[in-house]
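What follows is subunit A.
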Amino acid sequence: MAEPRPVLEMTGIVKEFPGVRALSGVDFRLFPGEIHALLGENGAGKSTLIKVLTGVHSLDGGTITLDGQSVRFASPLQAQQAGISTVYQEVNLCPNLSVAENIFIGREPTRAGRIQWKQLRRKAAELVDRLGLDIDVTAPLSSYPLAVQQLVAIVRSVGTGDSVAEGSGTKVLILDEPTSSLDRDEVLELFALMRRLKEQGVAILFVSHFLDQIYEVCDRMTVLRNGTLVGEHMVSDLDQVGLVQLMIGKALDQLEELHDHQLHSGVGEPLLQADGLGRTGGIAPFDLEIKKGEVIGLAGLLGSGRTELARLLFGADQPDSGKVTIGGKQVSMSAPNDAIAAGVAFCSENRKTEGLVPDLTVRENIILALQAARGWTRPIPVSQRDELVAKYIKALDIRPANPEARVGQLSGGNQQKVLLARWLITQPKLLILDEPTRGIDIGAKAEIQKLVVSLSEDGMSVLYIAAELEEVLRLSHTIGVLRDRRLVAQIANGPEITTSRILETIASGEHQ
Partner candidate 1 sequence: MLNRRNFIAAAVGVAAAGGLAACAKKEDSASNTSGSSGDKAITLGFSQVGAESGWRTANTDSVKEAAKEAGYTLKFSDAQQKQENQISAIRSFIAQNVDVIAFSPVVVTGWDAVLKEAKAKKIPVVLTDRSVETSDESLYVTLVGSDFTDEGRRAAKILEKVLEKAGHKGAVKIAQLEGTTGAAPAIERAKGFKEVMDADHKDDWKIVVSQTGDFTRAGGKQVMAAFLESNPDINVLFAHNDDMAIGAIQSIEAAGKKPGKDILIVSIDGVKDGFVAMSEGKINAIVECNPLLGPQLMEVVKKVHDGESVERWIKTKEGDFMQDQAEAELPNRKY
Partner candidate 2 sequence: MTTTSRWRALTHHQLFWPVAVLVVLLLVNIPFTPDFFSIRMSDGHLYGSLVSIVLFGSPLILVAVGMTLVIATGGIDLSVGAVVAIAGALACSYMSGQADQNALSGVLLAMGLALLAALVCGLWNGFLVARMGIQPIIATLIIMVAGRGVAQLITDGQIITVNSEPYKLIGGGYWLTLPFSIFVVAVVVAVTVALTRRTALGLLVESVGGNAEASRLVGIRSRRIKIMVYVFCALCAGIAGLMISSNTSAADGNNAGLWIELDAILAVVIGGTSLLGGRFSIGGTVVGALVIQTLTTTIYTIGVPTQTNLVFKAVVVIVVCLLQSPKFRAKVFGTKGRGRATGPAETAAVAEAAPKMEVSR
């Protein structure tokens, strides 16, 4: 049987940025009715390839063929009209509008210039129904969790134009890191949706850092490294170890290394004590003790109160009950300043909205917390500043190693490192990391985990939040389990503690 014709074929793709060749002669094929993984470390060229395809960036060389016709898009809108839809990691929808409005925003069915609301709602309901989702299209988008919002974003992108009814508008659906903020059930729901779309003949390009997910849902994969194509394989032909080696171009020793550090040296005297700390609508009152040098991991489903707990300990939200004592002194926690002054640092899970100032340079972002603590009248002396910044750029291997680069232009992993550097130079006693490894590549992930271990060894306490249980288990001395906005258990880590034990606790709310 002859190989079917690819719906999308990119050959010899070249993209150059000033002084940089981001893609050099990459070939890429996508067949109808397949789920195809695009893999590579951060900076390998995945996003650039997608952006060249969807017309965000112009093409410097090579050809793109869609359905046998040569194409070149000047804008994402053009690409979408031609049948290539993209859903990004961050949901770009309007939370205050209804689900139906979000699905049809910008292409509402109209008659004589007036929006046909009834028809809009009916069509949206049909579409959602046909894709097997249980969503009330009249409810505001914000009433649904992030995961559902992501699904709505996908529904929106496949249901283009008049062909909504037939569902045949979208030939290629690009999902860029859709799962990074979803919990397991939500991921399964997403995969179910992806499979249904696949059955309908849609070609899906899937970008994810979760290798397990790739193996679970994908048919084929393309691997990039440093802007070049290093392999195109059937998923069944390449195992995970082989894949990772292909991606990073070297053996796995740096990942192995981490296991040796597991359950490192013991911890010291108490650092932070929270008594009955709570906030209505955020998290029920809880008691928590963090010791010097201790890593406390928080486990629980998305929305179980992990982030809310962390924000209370930092004063990002104000508690309405309880008190916090740090180093024997009670801290008021009415604003982040109080917590920072007491030696608490907080890396938010939302790097872009709550972490970085994208217009400022790497250097400025790194020194921001230290400078804020010193006040505006006492600037950090230039030489000291440059030395500190250079030191942390090197220590955390931030790329590009250019302190003048705008932070908004860095890749996710490097942005995360900038955020870490920002807090590390303040030499905090307690470092709160909320999903520090989300959306970043496997190499950077390992580096950050190693860093946590070594910080803890140096006596810094860390509160570590991650969706991946393995990660929490690997790093923590103590695991706090959250369920329904309640801290239900604190488990001392040990050889007998496994992910399934933790999962049981999450599920039952009790720890035996």
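We adopt the following convention: a contact is a pair of C-beta atoms (placed from the backbone, for glycine too) under 8 Å apart; a residue touches a chain by one contact, two chains touch by 3 or more; residues count from 1.
On how the list was made: all candidates are chains of the complex that A comes from, given by their letters.
What you see is a predicted model; the values in this text were computed from it and never measured.
Peer 1: Which numbered chain among 1 or 2 touches subunit A in this complex, counting any copy?
Peer 2: Here, the candidate touching subunit A is 2.
Peer 1: Give every residue of subunit A touching candidate 2 within the complex, in rising order.
Peer 2: Listed in rising order, the residues are 17-22, 41-48, 51, 56-58, 226-227, 314, 316, 335-337, 340-341, 346, 348, 353-360, 364, 367-369, 371-380, 399-402, 405, 408-411, 414, 422.
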